[in-house]
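Just passing along the structure, written as structure tokens.
One protein chain is absent from this view; the other protein chains keep their places.
== chain A ==
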Amino acid sequence: MSFDVRVERRLGDTTIATRFTSDGGLTALFGPSGAGKTSVLNMVAGLLRPDAGRIEVGGEVLFDAATDTDLPPQARHAGYVFQDGRLFPHMRVRENLGYGAPRAGGSGLMTLEDTSDFLGIAHLLDRWPRTLSGGEAQRVAIGRALLSGPRFLLMDEPLAALDRARREEVLLVIERLRDEVRLPILYVSHDRAEVERLAKLIVEL
């Protein structure tokens, strides 16, 4: 069982509540903007504390209100790909990719070289983030997450900022991640076609 999530959190006037269990592959959180999809990802990542519930990923309990368990984000081993990339602007692509390497240790899934080849960003290693196109930046962000020794991936609308041609490029990468690297992925989107193409389980929010 990879994701076993049951969370509740009040934000302003709305209450975000969801529960789902998936057994690997790509799980999509699907729903309109403002439904709280990103908040659910943040709760799984440890950036937002649920008011109640329990989060277990790959057999490890990350949060449990009943036992007051709440692992900090550093210890959750999540590979979080943010909607806006969030590359560090003062570091070149190579340093961005290597930022999570200390946590990965030697046990990383792939080397920096393998990952760059896999993502088609090997020619960008010496560039600054501000010089990258949207698709390039998003692939670097995926690479950075992969190289931090993640046990699962969280992806927040990774295609939202991209034009049509770039979307296909990143979609193919995500499909390869799902099928070849075989990491459990929790994927947020409001695009039904995208979700139906990628996901094994769709959770509506």
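Going forward, a contact is a pair of C-beta atoms (placed from the backbone, for glycine too) under 8 Å apart; a residue touches a chain by one contact, two chains touch by 3 or more; residues count from 1.
Note that contacts and distances are computed from a predicted model.
One chain of this complex is not shown here; going by its UniProt record, which of these names is it: "Glutamate synthase", "Heme lyase CcmF/NrfE family subunit", "Molybdenum transport system permease" or "Membrane protein"?
Looking only at the record, the undisplayed chain corresponds to "Molybdenum transport system permease".
In the complete assembly, which of A:36, A:53 or A:100 touches the absent chain?
Considering the complete complex, A:100 is the one touching the chain left out.
In the complete assembly, which of A:2, A:18, A:148 or A:189 touches the absent chain?
In the full complex, the listed residue that touches the missing chain is A:148.
Have a look at A:5, A:78, A:119 or A:185 and name the one touching the chain we're not showing.
Spelled out, the listed residue whose C-beta touches the missing chain is A:78.
From the list A:5, A:26, A:45 or A:170, pick the residue that touches the absent chain.
Answering carefully, the residue with contact to the hidden chain is A:45.
Touching the missing chain, which residues of chain A?
Touch with the absent chain occurs at residues 45-47, 72-74, 76-80, 82, 84, 86, 88-90, 99-100, 102-104, 144-145, 148-149.
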